[in-house]
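Up next, chain A:
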Amino acid sequence: MANRQFITFYLGDDLFGLDILLVREINRNMDITKVDRAPDCVRGLMNLRGQIVTVLDLGVRLNIGARPIGRESSCVVLKTKAELGRSSHAGLDAHSAEDLTGLLVDRIGDVVSVEEDHIEPPPAHAGGIKGLFIEGVVKLQQQLLIALDVREVLRTQGESTP
Partner candidate 1 sequence: MPQMESELLLSFVQESREHLDQLEPDLLSLESNKSDAELVNRIFRAVHSIKGASGFFGLRKILQLSHTMENLMSRVRENLLVPDKIMVDALLAGADKLRALIDDVHRSNEMNIEAESNRLQALLTGKAGVSATSSAKGLSIDPSLIEHARKKGHFFYKVHLFTHKDIKDKGKTPLDYFKKIESLGQFLDSYTDITEIDGMADALAKDLMCVFLISTVLEKDLMVIALDIPEEQIAQLTPEQIANVGPLVPPAEKPRAAVLPVAAPEQPTTPEFAGAEPEPAAALQKSTGRSRANDTIRVSVALLDDLMNIAGEMVLGRNQLLRTSESIARNVPGMHGLLQNISLVTSDLQEKVMRTRLQPVGAILGKFTRIIRDMSHQLGKKIDLKLLGEEVEFDKSVLEMLSDPLTHLIRNCADHGIEPPAEREKAGKPLTGTIRLTARHVGGQVQIEVTDDGRGLNPAQLKSKAVEKGLAKAQDTAQMTDRQAFNLIFLPGFSTAEKITDVSGRGVGMDVVRTNIEKLGGSIELDSQLGRGTRICLRLPLTLAIIPTMIVGLGERRFAMPQVNIEEIVRLGGKNRIEAVRGASVLRLRGKLLPLVALDELLGSQETGADHGRGFALVLKVGENRFGLIVQTLLDSEEIVVKPLSSYIKNCRCYSGATIMGDGKVAMILDAVGIAGLADLQFAELEKESAALALKGQADLSETQSLLVFRNAGDETFAINLVMVARIEKVRTRDIERIGQKEMLKYRDSSLRLIRLHDYMPVSRPDADPEFLYVIVPRLVKHPMGIVVTQVVDAIQSTISLDETNLMGVGILGSAVVAGKLTIFVDIYSLFEAADPENYREEKAAQPNLAGKRILLAEDTAFFRAIMTQYLKEFNCVFDVAADGLEAWEALQRHRYDLLLTDIEMPGLNGFELTQKIRASETLRHLPVVALTALAADRYVQQGREAGVDSYEIKLDKERLKATLERILGGVRGLPPPASTANANHLVNLEEVRGG
Partner candidate 2 sequence: MKYEFAGTDLLIVPDNPLAAATINPLHKELTRLFADAGRFQNVVVDLSGVSILDSLGVNLLVGLYKECRKLNKPFRVTGCSPSIRRLFDLYKLTEYFGIE
């Protein structure tokens, strides 16, 4: 029986999760430099041991409102396409970006282990966000875990126009 592990985090009261294989690290450093004229979902840039991470405001991206930075705010730093490409998991790199990207969340939850077939298909809405961003939902003991479709979350707004 296939098992998947999820990194979970809260946006408001809702619990979301991403496949742990996609995550590079969780960072509590909130020294984010704002970038004017950047799209709203870009919270800013952060220095991660000499590399620049583009921090996306997950709330803006999911259309549930920008996240205020609080004591428990964290940045979930994702692996890059190159890093995933080197691993042995086929097809995972579709769920990543070329550059180092991080997601701004309110509070980090536990690592949750879920059996593959307990993941139900996405409803039209959950937790106030569109089904587009949801890969599936899992009924945990205490609440609903919304597994995010990272590919959708990371999708940039189409081809660049000057």
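As a convention for this text, contacts are C-beta pairs under 8 Å (C-beta built on N, C-alpha and C of every residue); 3 or more make two chains touch, one makes a residue touch a chain; residues count from 1.
Selection rule, in plain terms: all candidates are chains of the complex that A comes from, given by their letters.
None of these values were measured; they are calculated from a predicted model.
The listed chains 1 or 2 are all part of this complex, yet only 1 touches chain A. Of all residues in chain A, those touching candidate 1 in their complex are 31, 33-39, 41-42, 44-47, 50-52, 54, 56, 82, 88, 97-101, 156, 160-162.
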